[in-house]
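I have a structure I would like to understand better, so I am pasting it below and will then ask my questions one at a time.
For this depiction, one protein chain was excluded, whereas all remaining protein chains were kept in their positions.
Moving on, here comes subunit A:
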Amino acid sequence: MDEMDFQSSPHMSMGVELELQVLNTRDYNLTRGAPDLLRLLGKTPYKDLIKPEIAQSMIELNSSIHHRYDELLLELKALRDEVSRQCGKLNLAVAGGGTHAFHQWSEQRIFDMPRFHQLSELYGYLAKQFVVFGQHVHLGCPNGDDAVYLVHMLSRHIPHFIVLSGSSPFSQAEDTAFHSARLNAINAFPLSGHMPFVQSWAEFRAFFERMKQFGVVGSMKDFYWDIRPKPGYGTVELRICDTPLTVEKAAALAAYAQALGQYYLTERPHQPSSDVYELYTYNRFQACRFGAQGNLIDPYTGRHTDIGSDILATLQRVMPYAEQLQGQAGLKVLQREIEENGSDTRWLRHTLEKEQSINDVVRLQAKRWMTPAS
(Lines give C-alpha, C1' and ligand atoms only; values in the text may rest on other atoms or scores of the structure.)
Protein backbone atom coordinates (compact mmCIF):
# COMPACT_ATOMS: atom_id res chain seq x y z
CA MET A 1 0.00 0.00 0.00
CA ASP A 2 1.19 3.47 -0.88
CA GLU A 3 1.24 6.17 1.78
CA MET A 4 -0.51 8.40 -0.73
CA ASP A 5 -3.49 6.08 -1.18
CA PHE A 6 -6.37 7.92 0.35
CA GLN A 7 -7.97 5.71 3.01
CA SER A 8 -11.68 6.30 3.00
CA SER A 9 -13.12 7.42 6.34
CA PRO A 10 -16.71 7.60 7.51
CA HIS A 11 -18.17 10.87 6.27
CA MET A 12 -17.55 13.75 8.69
CA SER A 13 -16.16 11.64 11.48
CA MET A 14 -13.86 13.78 13.58
CA GLY A 15 -10.88 13.58 15.88
CA VAL A 16 -8.90 16.12 17.82
CA GLU A 17 -5.24 16.48 18.78
CA LEU A 18 -4.29 18.91 21.51
CA GLU A 19 -0.77 20.00 22.32
CA LEU A 20 -0.46 20.96 25.97
CA GLN A 21 2.08 22.89 28.00
CA VAL A 22 3.75 20.96 30.82
CA LEU A 23 4.53 23.33 33.70
CA ASN A 24 6.20 23.30 37.07
CA THR A 25 4.04 24.48 39.96
CA ARG A 26 6.53 26.94 41.43
CA ASP A 27 6.81 29.69 38.88
CA TYR A 28 4.75 27.96 36.16
CA ASN A 29 7.51 27.95 33.60
CA LEU A 30 7.61 25.14 31.07
CA THR A 31 9.40 22.14 32.50
CA ARG A 32 10.79 18.89 31.13
CA GLY A 33 8.05 16.85 32.70
CA ALA A 34 6.74 15.04 29.63
CA PRO A 35 8.82 11.85 29.93
CA ASP A 36 7.76 11.23 33.54
CA LEU A 37 4.19 12.25 32.92
CA LEU A 38 3.96 9.96 29.91
CA ARG A 39 5.39 7.10 31.94
CA LEU A 40 2.65 7.49 34.55
CA LEU A 41 -0.05 7.94 31.92
CA GLY A 42 1.26 4.80 30.25
CA LYS A 43 -0.21 2.85 33.15
CA THR A 44 -3.70 4.25 32.63
CA PRO A 45 -6.41 3.15 30.18
CA TYR A 46 -5.69 6.29 28.14
CA LYS A 47 -2.12 5.37 27.31
CA ASP A 48 -2.69 5.20 23.56
CA LEU A 49 -4.29 8.62 23.46
CA ILE A 50 -1.39 10.58 24.95
CA LYS A 51 1.85 11.09 23.04
CA PRO A 52 5.20 12.86 23.25
CA GLU A 53 5.83 15.94 21.14
CA ILE A 54 8.96 17.65 19.92
CA ALA A 55 9.80 19.27 23.26
CA GLN A 56 10.01 17.64 26.67
CA SER A 57 7.70 20.30 28.03
CA MET A 58 4.87 19.31 25.76
CA ILE A 59 2.42 16.42 25.51
CA GLU A 60 -0.26 15.70 22.98
CA LEU A 61 -3.75 14.42 23.74
CA ASN A 62 -5.48 12.57 20.92
CA SER A 63 -9.17 11.84 20.94
CA SER A 64 -10.61 8.71 19.39
CA ILE A 65 -12.71 8.99 16.25
CA HIS A 66 -16.13 10.47 16.94
CA HIS A 67 -19.24 11.35 15.05
CA ARG A 68 -20.88 13.47 17.70
CA TYR A 69 -19.78 16.58 19.54
CA ASP A 70 -21.09 15.45 22.93
CA GLU A 71 -19.19 12.16 22.74
CA LEU A 72 -16.00 13.96 21.79
CA LEU A 73 -16.45 16.41 24.65
CA LEU A 74 -17.03 13.59 27.11
CA GLU A 75 -13.84 11.86 26.08
CA LEU A 76 -11.76 15.03 26.15
CA LYS A 77 -13.03 15.74 29.66
CA ALA A 78 -12.08 12.25 30.80
CA LEU A 79 -8.62 12.65 29.25
CA ARG A 80 -8.19 16.03 30.90
CA ASP A 81 -9.16 14.62 34.29
CA GLU A 82 -6.75 11.71 34.01
CA VAL A 83 -3.87 13.95 32.96
CA SER A 84 -4.64 16.34 35.82
CA ARG A 85 -4.69 13.46 38.28
CA GLN A 86 -1.30 12.17 37.17
CA CYS A 87 0.11 15.69 37.14
CA GLY A 88 -0.80 15.98 40.80
CA LYS A 89 1.40 13.01 41.63
CA LEU A 90 4.35 14.65 39.93
CA ASN A 91 3.69 18.16 41.19
CA LEU A 92 3.25 19.32 37.61
CA ALA A 93 0.55 21.29 35.88
CA VAL A 94 -0.68 21.37 32.29
CA ALA A 95 -2.31 24.22 30.45
CA GLY A 96 -3.82 25.13 27.12
CA GLY A 97 -2.82 28.26 25.24
CA GLY A 98 -0.96 28.65 21.96
CA THR A 99 2.28 29.97 23.45
CA HIS A 100 3.85 29.88 26.86
CA ALA A 101 3.67 33.43 28.13
CA PHE A 102 7.20 33.92 29.40
CA HIS A 103 9.30 30.94 28.45
CA GLN A 104 12.64 31.70 26.80
CA TRP A 105 12.89 29.51 23.73
CA SER A 106 16.65 29.04 24.17
CA GLU A 107 16.00 27.00 27.30
CA GLN A 108 13.91 24.51 25.40
CA ARG A 109 15.00 20.90 25.19
CA ILE A 110 14.16 18.59 22.31
CA PHE A 111 12.51 15.24 23.06
CA ASP A 112 14.91 12.37 22.69
CA MET A 113 13.55 10.72 19.55
CA PRO A 114 15.25 10.40 16.15
CA ARG A 115 12.63 12.36 14.20
CA PHE A 116 12.78 15.25 16.64
CA HIS A 117 16.56 15.35 16.56
CA GLN A 118 16.46 15.45 12.76
CA LEU A 119 14.06 18.38 12.87
CA SER A 120 16.29 20.16 15.34
CA GLU A 121 19.29 19.53 13.12
CA LEU A 122 17.50 20.81 10.03
CA TYR A 123 15.74 23.82 11.43
CA GLY A 124 18.18 25.02 14.11
CA TYR A 125 16.60 27.55 16.43
CA LEU A 126 13.34 27.40 14.55
CA ALA A 127 12.78 23.93 15.99
CA LYS A 128 13.01 25.35 19.50
CA GLN A 129 10.89 28.36 18.66
CA PHE A 130 8.40 25.88 17.31
CA VAL A 131 7.50 25.04 20.89
CA VAL A 132 4.03 26.41 20.44
CA PHE A 133 0.84 24.60 21.17
CA GLY A 134 -1.86 23.91 18.66
CA GLN A 135 -5.07 22.03 18.19
CA HIS A 136 -5.53 19.87 15.13
CA VAL A 137 -8.96 18.77 13.95
CA HIS A 138 -9.34 15.80 11.63
CA LEU A 139 -12.45 15.49 9.44
CA GLY A 140 -13.16 12.15 7.83
CA CYS A 141 -13.60 12.22 4.04
CA PRO A 142 -14.86 9.41 1.79
CA ASN A 143 -12.20 10.04 -0.89
CA GLY A 144 -9.23 12.15 -1.89
CA ASP A 145 -11.11 14.38 -4.30
CA ASP A 146 -13.53 15.39 -1.56
CA ALA A 147 -10.58 16.03 0.70
CA VAL A 148 -8.95 18.35 -1.84
CA TYR A 149 -12.24 20.18 -2.37
CA LEU A 150 -12.73 20.56 1.35
CA VAL A 151 -9.22 21.94 1.87
CA HIS A 152 -9.96 24.71 -0.65
CA MET A 153 -13.31 25.48 0.89
CA LEU A 154 -12.04 25.55 4.47
CA SER A 155 -9.21 27.89 3.45
CA ARG A 156 -11.79 30.65 3.27
CA HIS A 157 -12.52 30.01 6.98
CA ILE A 158 -8.96 29.95 8.28
CA PRO A 159 -9.40 33.43 9.82
CA HIS A 160 -12.44 32.12 11.71
CA PHE A 161 -10.47 29.38 13.39
CA ILE A 162 -7.64 31.77 14.23
CA VAL A 163 -10.07 34.17 15.88
CA LEU A 164 -12.07 31.50 17.71
CA SER A 165 -9.08 29.57 19.04
CA GLY A 166 -6.64 32.46 19.55
CA SER A 167 -4.97 32.07 22.93
CA SER A 168 -1.42 33.32 22.45
CA PRO A 169 -1.06 37.05 23.00
CA PHE A 170 2.19 36.68 24.94
CA SER A 171 5.60 35.48 23.91
CA GLN A 172 8.86 35.66 25.87
CA ALA A 173 7.10 37.69 28.60
CA GLU A 174 5.98 40.38 26.14
CA ASP A 175 2.53 41.29 24.91
CA THR A 176 2.94 40.79 21.16
CA ALA A 177 -0.21 42.80 20.34
CA PHE A 178 -1.25 39.77 18.30
CA HIS A 179 -4.43 37.78 18.83
CA SER A 180 -2.41 34.67 17.99
CA ALA A 181 1.36 35.00 18.18
CA ARG A 182 1.76 31.25 17.81
CA LEU A 183 1.26 31.38 14.06
CA ASN A 184 4.23 33.74 13.67
CA ALA A 185 6.46 30.90 14.86
CA ILE A 186 5.01 28.61 12.23
CA ASN A 187 5.21 31.08 9.33
CA ALA A 188 9.02 30.89 9.42
CA PHE A 189 9.06 27.32 8.13
CA PRO A 190 9.69 26.84 4.40
CA LEU A 191 6.85 24.36 4.03
CA SER A 192 4.26 26.33 5.98
CA GLY A 193 1.36 28.16 4.37
CA HIS A 194 -1.28 26.46 2.26
CA MET A 195 -1.71 23.57 -0.13
CA PRO A 196 -1.13 24.51 -3.80
CA PHE A 197 -4.19 25.03 -5.94
CA VAL A 198 -4.76 21.51 -7.26
CA GLN A 199 -8.19 20.30 -8.34
CA SER A 200 -8.17 16.59 -7.65
CA TRP A 201 -6.47 13.92 -5.61
CA ALA A 202 -4.62 12.69 -8.72
CA GLU A 203 -3.24 16.20 -9.27
CA PHE A 204 -2.24 16.43 -5.63
CA ARG A 205 -0.48 13.10 -5.80
CA ALA A 206 1.48 14.23 -8.82
CA PHE A 207 2.51 17.38 -6.95
CA PHE A 208 3.59 15.33 -3.96
CA GLU A 209 5.62 12.94 -6.10
CA ARG A 210 7.41 15.88 -7.74
CA MET A 211 8.30 17.36 -4.38
CA LYS A 212 9.51 14.00 -3.19
CA GLN A 213 11.66 13.53 -6.26
CA PHE A 214 13.20 16.96 -5.75
CA GLY A 215 14.00 15.80 -2.23
CA VAL A 216 12.03 18.71 -0.75
CA VAL A 217 9.90 16.39 1.39
CA GLY A 218 10.07 12.81 2.56
CA SER A 219 6.48 12.38 3.64
CA MET A 220 3.24 14.32 4.09
CA LYS A 221 4.41 15.13 7.61
CA ASP A 222 6.92 17.59 6.20
CA PHE A 223 4.21 19.96 5.00
CA TYR A 224 3.34 22.35 7.82
CA TRP A 225 0.31 23.73 6.00
CA ASP A 226 -2.61 25.28 7.82
CA ILE A 227 -4.86 22.61 6.31
CA ARG A 228 -3.61 19.46 4.68
CA PRO A 229 -5.08 16.20 3.47
CA LYS A 230 -3.97 13.24 5.52
CA PRO A 231 -4.33 10.23 3.20
CA GLY A 232 -3.22 7.70 5.82
CA TYR A 233 -6.16 8.62 8.07
CA GLY A 234 -8.51 9.50 5.24
CA THR A 235 -9.00 12.97 6.68
CA VAL A 236 -8.57 16.65 6.14
CA GLU A 237 -6.45 17.99 8.96
CA LEU A 238 -7.07 21.52 10.15
CA ARG A 239 -3.92 22.66 11.91
CA ILE A 240 -4.46 26.37 12.31
CA CYS A 241 -5.95 26.51 15.82
CA ASP A 242 -4.14 27.51 18.99
CA THR A 243 -4.82 25.03 21.76
CA PRO A 244 -7.70 26.76 23.54
CA LEU A 245 -7.76 27.28 27.30
CA THR A 246 -10.46 24.66 27.92
CA VAL A 247 -11.46 21.29 26.48
CA GLU A 248 -15.00 22.62 26.08
CA LYS A 249 -13.72 25.14 23.58
CA ALA A 250 -11.61 22.51 21.83
CA ALA A 251 -14.66 20.30 21.30
CA ALA A 252 -16.71 23.29 20.10
CA LEU A 253 -14.07 24.14 17.48
CA ALA A 254 -14.21 20.57 16.22
CA ALA A 255 -18.00 20.76 16.02
CA TYR A 256 -17.72 23.95 13.94
CA ALA A 257 -15.23 22.33 11.56
CA GLN A 258 -17.50 19.31 11.26
CA ALA A 259 -20.56 21.42 10.46
CA LEU A 260 -18.60 23.39 7.85
CA GLY A 261 -17.40 20.16 6.28
CA GLN A 262 -20.91 18.78 6.17
CA TYR A 263 -22.20 21.99 4.62
CA TYR A 264 -19.57 22.13 1.89
CA LEU A 265 -19.65 18.48 0.92
CA THR A 266 -23.46 18.50 0.85
CA GLU A 267 -24.19 21.80 -0.88
CA ARG A 268 -20.98 22.37 -2.83
CA PRO A 269 -21.80 26.09 -2.99
CA HIS A 270 -18.61 27.17 -4.78
CA GLN A 271 -16.28 25.87 -7.40
CA PRO A 272 -12.74 25.83 -6.02
CA SER A 273 -11.04 29.06 -6.97
CA SER A 274 -7.44 30.18 -6.73
CA ASP A 275 -8.82 33.60 -5.70
CA VAL A 276 -9.06 32.23 -2.16
CA TYR A 277 -5.29 32.12 -2.03
CA GLU A 278 -4.79 35.62 -3.40
CA LEU A 279 -6.35 37.00 -0.25
CA TYR A 280 -5.26 34.16 1.98
CA THR A 281 -2.28 35.74 3.71
CA TYR A 282 -4.04 39.11 4.04
CA ASN A 283 -7.06 37.62 5.76
CA ARG A 284 -4.91 35.34 7.85
CA PHE A 285 -2.77 38.21 9.08
CA GLN A 286 -5.82 40.29 9.95
CA ALA A 287 -7.12 37.47 12.12
CA CYS A 288 -3.76 36.83 13.79
CA ARG A 289 -3.19 40.46 14.58
CA PHE A 290 -6.63 41.88 15.31
CA GLY A 291 -8.83 38.92 16.22
CA ALA A 292 -12.57 39.32 15.71
CA GLN A 293 -12.06 43.01 14.85
CA GLY A 294 -9.79 42.15 11.93
CA ASN A 295 -10.88 42.87 8.39
CA LEU A 296 -11.88 40.03 6.12
CA ILE A 297 -12.25 40.26 2.35
CA ASP A 298 -14.54 37.59 1.01
CA PRO A 299 -12.66 36.04 -1.92
CA TYR A 300 -15.92 35.07 -3.65
CA THR A 301 -17.74 38.42 -3.38
CA GLY A 302 -14.97 40.92 -2.65
CA ARG A 303 -17.01 42.27 0.26
CA HIS A 304 -15.22 43.69 3.33
CA THR A 305 -16.47 42.73 6.75
CA ASP A 306 -15.08 42.25 10.24
CA ILE A 307 -14.18 38.66 11.00
CA GLY A 308 -16.51 38.47 14.03
CA SER A 309 -19.57 39.28 11.91
CA ASP A 310 -18.46 36.86 9.24
CA ILE A 311 -18.19 34.11 11.87
CA LEU A 312 -21.71 34.83 13.18
CA ALA A 313 -23.11 34.76 9.65
CA THR A 314 -21.37 31.49 8.87
CA LEU A 315 -22.55 29.93 12.14
CA GLN A 316 -26.11 30.80 11.11
CA ARG A 317 -25.62 29.25 7.70
CA VAL A 318 -24.18 25.96 8.91
CA MET A 319 -26.34 25.58 12.01
CA PRO A 320 -28.83 23.25 10.23
CA TYR A 321 -25.94 20.95 9.36
CA ALA A 322 -24.70 21.07 12.94
CA GLU A 323 -28.19 20.05 13.99
CA GLN A 324 -28.06 17.05 11.66
CA LEU A 325 -24.83 16.04 13.36
CA GLN A 326 -26.06 17.00 16.84
CA GLY A 327 -23.28 19.50 17.22
CA GLN A 328 -25.35 22.68 17.62
CA ALA A 329 -24.47 23.03 21.31
CA GLY A 330 -20.82 23.37 20.32
CA LEU A 331 -21.58 26.07 17.77
CA LYS A 332 -23.61 27.97 20.34
CA VAL A 333 -20.57 28.07 22.64
CA LEU A 334 -18.66 29.85 19.87
CA GLN A 335 -21.55 32.09 18.95
CA ARG A 336 -21.97 33.26 22.53
CA GLU A 337 -18.30 34.06 22.78
CA ILE A 338 -18.25 36.19 19.64
CA GLU A 339 -21.46 37.97 20.68
CA GLU A 340 -20.00 38.73 24.07
CA ASN A 341 -16.75 39.86 22.47
CA GLY A 342 -14.82 37.32 24.50
CA SER A 343 -11.88 35.15 23.57
CA ASP A 344 -9.12 33.21 25.24
CA THR A 345 -6.62 35.88 24.24
CA ARG A 346 -8.81 38.53 25.81
CA TRP A 347 -9.08 36.43 28.97
CA LEU A 348 -5.29 36.15 29.15
CA ARG A 349 -4.77 39.89 28.69
CA HIS A 350 -7.44 40.66 31.24
CA THR A 351 -5.86 38.23 33.71
CA LEU A 352 -2.48 39.93 33.35
CA GLU A 353 -4.08 43.30 33.94
CA LYS A 354 -5.74 42.02 37.09
CA GLU A 355 -2.88 39.95 38.50
CA GLN A 356 0.02 42.13 37.37
CA SER A 357 2.21 39.04 37.20
CA ILE A 358 2.89 36.94 34.14
CA ASN A 359 3.56 33.89 36.34
CA ASP A 360 0.08 34.24 37.79
CA VAL A 361 -1.39 34.39 34.31
CA VAL A 362 0.08 30.98 33.50
CA ARG A 363 -0.92 29.63 36.91
CA LEU A 364 -4.54 30.63 36.34
CA GLN A 365 -4.36 29.41 32.74
CA ALA A 366 -3.35 25.97 34.08
CA LYS A 367 -6.12 26.12 36.66
CA ARG A 368 -8.61 26.96 33.92
CA TRP A 369 -7.51 23.95 31.90
CA MET A 370 -7.31 21.48 34.77
CA THR A 371 -10.44 22.39 36.70
CA PRO A 372 -13.74 21.19 35.29
CA ALA A 373 -15.98 24.16 34.51
CA SER A 374 -18.82 24.37 37.02
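As a convention for this text, a residue touches a chain if its C-beta (ideal position, glycine included) is under 8 Å from a C-beta of that chain, and two chains touch if they have at least 3 such contacts; residues count from 1.
The criterion applied here is as follows: contacts and distances are computed from a predicted model.
Engineer: Among "Cation/H+ exchanger transmembrane domain-containing protein", "Protein-export membrane protein SecF", "Cell shape-determining protein MreC" or "Extracellular solute-binding protein", find the name that the UniProt record gives to the complex chain excluded from display.
Structural biologist: Record says "Cation/H+ exchanger transmembrane domain-containing protein".
Engineer: In the whole complex, not just what's shown, which of A:Asn62, A:Asn143 or A:Ser357 touches the removed chain?
Structural biologist: Considering the complete complex, A:Ser357 is the one touching the chain left out.
Engineer: Which listed residue, A:Ser13, A:Thr31 or A:Ser180, touches the chain dropped from view?
Structural biologist: A:Thr31
Engineer: Touching the missing chain, which residues of subunit A?
Structural biologist: 24-28, 31-33, 35-36, 39-40, 86, 88-91, 107, 109, 112, 355-357, 359-360, 363
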